[in-house]
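Have a look at the structure below before the remarks.
Left out: one protein chain. Kept in place: all the others.
In order of appearance the chains are A, B and C, and numbering begins at 1 in each one.
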Amino acid sequence: MSDTNLLYTEVEDDLRATVRKLLTDRCDPVVVTALYDGDRSLVDGLWKALAAELGLAGLLVPEDRGGAGASALEAAVVLEELGRTVAPVPFLTSAVIATLVLRDSDGPLLGQLASGEKTAALLVPLSTAPHGALPTVTVADGRLTGTVTSIAGAIEADTLLVFADGAVFSVAAADATVTPVVSLDMTRQLADVRLDGIAGELVVADAEQAVQDALVAGAALLASEQVGLARWCLEETVTYLKERKQFGRAVGGFQAIKHRLADLAIGVESATAAARYAAATLAAGDEDAVVASSVAQAYVSDLAVLAAEEAVQLHAGIGMTWEHPAHLYLKRAKADQIALGTAGAHRARLAGLVDLPTPQ
Amino acid sequence: MSDTNLLYTEVEDDLRATVRKLLTDRCDPVVVTALYDGDRSLVDGLWKALAAELGLAGLLVPEDRGGAGASALEAAVVLEELGRTVAPVPFLTSAVIATLVLRDSDGPLLGQLASGEKTAALLVPLSTAPHGALPTVTVADGRLTGTVTSIAGAIEADTLLVFADGAVFSVAAADATVTPVVSLDMTRQLADVRLDGIAGELVVADAEQAVQDALVAGAALLASEQVGLARWCLEETVTYLKERKQFGRAVGGFQAIKHRLADLAIGVESATAAARYAAATLAAGDEDAVVASSVAQAYVSDLAVLAAEEAVQLHAGIGMTWEHPAHLYLKRAKADQIALGTAGAHRARLAGLVDLPTPQ
Amino acid sequence: MTIDEQGLRRRIEEFLAAHDPATTERLEFLRARYNAGLAWVHFPEGHGGLGLPQAWQPAVDARFEAAGAPDNNKKANGIGLGMAAPTILRFGTEEQKQRFLRPLWTGEEIWCQLFSEPGAGSDLAALGTRAVREAASGDWIVNGQKVWTSGAHLAQFAILVARTDPDLPKHQGITYFLADMTDPGVDVRPLRQITGEAEFNEVFLTDVRVPDIQRLGEVGQGWAVANATLSNERVAIGGSPVRENGMIGVVAKAWRDHPELRTPELHDRLLRLWVEAEVSRLTGQRVRQKLALGQPGAEGAALKVTFARIAQELSGLELELRGEQSLRYSDWAMVRPDHVDFTGRDAGYRYLRAKGNSIEGGTSEILRNIMAERVLGLPSEPRVDKDVPWKDLAK
Partner (left out) sequence: MTIDEQGLRRRIEEFLAAHDPATTERLEFLRARYNAGLAWVHFPEGHGGLGLPQAWQPAVDARFEAAGAPDNNKKANGIGLGMAAPTILRFGTEEQKQRFLRPLWTGEEIWCQLFSEPGAGSDLAALGTRAVREAASGDWIVNGQKVWTSGAHLAQFAILVARTDPDLPKHQGITYFLADMTDPGVDVRPLRQITGEAEFNEVFLTDVRVPDIQRLGEVGQGWAVANATLSNERVAIGGSPVRENGMIGVVAKAWRDHPELRTPELHDRLLRLWVEAEVSRLTGQRVRQKLALGQPGAEGAALKVTFARIAQELSGLELELRGEQSLRYSDWAMVRPDHVDFTGRDAGYRYLRAKGNSIEGGTSEILRNIMAERVLGLPSEPRVDKDVPWKDLAK
């Protein structure tokens, strides 16, 4: 009868500290902001440091396949930290979604992802909900043809995972036409990918369930990224408003502001519980994991947007400027809200899962 | 190009003053509260005073039919005052809805309603939306059979208007079985009515449009009742919170409270504009009247509930007691929200009216 | 030496074997259960517990219930069990714990709470009920008026805060007492509320005598003791242990039972609230895990704010869903219920009763202040009354 533990373990606290230190040192907001003007020089080195040096790329890969054999709970903590710094790295797309697609595959690719040697992306629009339609790529004689738009992690990937005809194929990114897209969130810049009858290697034969599971897990863990983002927004705003004086008083001492921040703090704590539960059920292979993933997305993705919007509003003028990092969080939060299904899409999904039938 | 006037005219201001004086003198909250314990002694005299002495029963009846020949704008002002005091009188049901059903009828009934000699009620559940289904009463050989539930104004009526077979018949209330219902809002107590093959007199032959128009008008003017109610809640709460001291200060001086009251004041002003526009388009026979009626209900009925809920919350403990009148307003507001279609029903109706199609 | 979960289970089975619920006299059973440390296992040994994690208690209760064990009147004694007991445990003398905890737990003595006053609601520390020490006896003589006292007409004892020094600033002159509700100076009058019921009372205190041994904590320390009581209340109120517990369960059932009432608009609102209720359940679970070893802090405030908001929105939605049926009410007759049931009676009652959720036990406004100041460390309001003697405050 004991409850699912929703607190952080000491191991997770240590992992968080390690990741935070690296991000504090190497992921400065000024450099992140430069992504919006096309300077992506930060990305490669940062991802290498996280993926290979810290070994985070292999977090969800079993030890006997070359990974760390950790669980979704540890991946969730990493994502909280990445969200906290809007870090422009393909952890979610490669180390979570692509990795989980390959989880039961044979062949060397999973191990190469685990070591950071390779980076992969599943060819789906970032907006795809776990229960949503997958893009149509045709396969004939092992050759893949089709166009998939708005893919996250494709720019950073050397390997693309293509769902076609019920199976997943891997192709070299170099063989595809990868066109970067000017994105709302340039810290997770998208690309359109065109496949002109290029050769793919079959990596998962009967892949529909694996892809859907990977997207469910992606949605569940995206919630932790959103929690990290929301918590930064809350903390940064509280800190600023303790300092900022207007009318001879700290702005954070005005009661209307205090109540809004209290409500936001309640929201962030609630979001944390929802995201932790989603990660915990995933880690435990609990049958409630699908519900938990949609609950987390239905709650946390709107909360993260609210947190970013409140951060901008309560920083007021300075929060509207390019120089202040708040806008990086606003754009990430809004893109994350659409990523892997909007809150509304997840609520609609829950209707069927928890027996609250749609009106006829 | 001149805008529809949304302000009150001097004539309307005078009318308001007259009605308010009578209600201040004769509609004390303590006596209204007694309705909940079954003491309805207030109702008859108050209605007689309003209907006959002030001549309000005939407000919407043309002068050549014995009425005042006023417009929906004047009726709206009366309803604001009735809402302000949650007055337990059948103005909306008899002097608006029943009267408008009969507007183009021949015969003496319209004149009798206008003079206050008779009081009528249309047999529909109070929750019926203007575009909703009407109850089924069968007619055979001029005899009416059927049961209609949750009718407002039936207890006070001596004449019941029955929609059956596309026509409207009048029956004497004494011939029907009128069973009072314990109602959420005892200031507009409902009744169930059973017709056991009783004789009806045909008063409007081809009545479907007249009934629907009357319900559209009823919904439009109910918004003014709700505005009056909401404004009382706002003003009473502001007054109380200027007086009530906690922590050595007037509670109304705490910023979180101030901001909530500011938002509520914005809402009440907005509701006033919506209700005025609904009444003005009705008065002018403007083709926008149907849209305006649904816009008013979609906005004002939720706003009135909010105002009553805020009044209870911000009065805190005392607002939860039977002795304080706030609960009368909460119950009326919530019942009014359901009356003549919920806000949601009116939004759904607007989808078709303003070309925002329902998803397929 | 503490015991593990298995050891606890064994102890329960041994107890049940020795005290067959079917044949043991009710009070005898309850007292024995208390004595065996199986009343509230997180309390210390000797006081009805075994010093175990609070999280284990639900399983204990479930096992006893399954075995047909008698109930300790917990519905009527929510104040006693949820608020008085942990406060007595924390601040009471050994004698007070011995005297009060067992009859409290067994339901032999029902407790009520004499905190709020007409002029001291959110600003509880402004309270004006006076307790003056009688020189001869050392007893305290209490005079004043309290309000919002549920169960006062059933209670034998009350937790009471009163002003013992009006010359000090308001927070400093308050003392906490355990008062006897059968004292002839206690006059309980029902206070009818918007549901029609009189769930609460006004309590008029005229020369009520409280012996000094029934003072809880030091003279003048009553504010700190009262705050501990209130924190317990808030944790108790927020966050359901199981999915679809409370208001969401009731409204979800209405949705499932009435396909003819469903609309797309209400569907999305219901789904939002279902998600919020589920997240609030998880948040409560997380807070309880955090608090398992420590004392309750401001976290309970957050839970209660959320609980109230969700209950209010759900009960409002239910009336819109039920439509015509919602225009009817069960009964306005004034009754004095034995206990509170937020989801009881009909939809109209639920709607009206839920309005109290954001007022009783600390308004949501006050709780947001607490959150902002204690959790976020934001500056407190400019205080005009902090250092002023109570007797000189504007009232």
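What we mean here is this: a contact is a pair of C-beta atoms (placed from the backbone, for glycine too) under 8 Å apart; a residue touches a chain by one contact, two chains touch by 3 or more.
Only a predicted model underlies this, so the values are computations on that prediction, with no experimental measurement involved.
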Among shown chains, those touching the left-out chain: A, B, C
Which of B:Ala284, B:Ile318 or B:Leu350 contacts the chain that the document leaves out: B:Leu350
Per the touch definition above, residue among B:Trp47, B:Phe91, B:Phe163 or B:Tyr299 touching the missing chain: B:Tyr299
Sole contact to the chain not displayed, among B:Leu261, B:Ala284 or B:Ile318: B:Leu261
Residue among A:Pro125, A:Gly252 or A:Gly267 that touches the chain left out of view: A:Pro125
Where the unshown chain meets subunit A, residue by residue: 36-37, 125-127, 149-150, 181-186, 190, 245-249, 251, 254, 256-257, 305, 309, 312-313, 316-323, 326-327, 330-331, 334-335, 337-339, 342, 344-345, 347-348, 358
Sites on subunit C contacted by the missing partner chain, in the whole complex: 264-265, 267-268, 382, 384
Residue ranges of subunit B at the interface with the undisplayed chain: 1-7, 238, 241-242, 249-250, 252-253, 255, 257-259, 261-263, 265-266, 269-274, 276-277, 295, 298-299, 344, 347-348, 350-351, 354-360
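Note that in this section only the chains that are shown with their structure count from here on.
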Chain whose mean Cα position lies farthest from subunit A: B
Subunit A-subunit C separation of Cα centroids, rounded to whole Å: 41
Multi-chain contact sites of subunit B, meaning residues that touch two or more partners: 254, 256-257
Sequence positions of subunit C contacting 2 or more other chains: 263-264, 266, 365, 368, 381
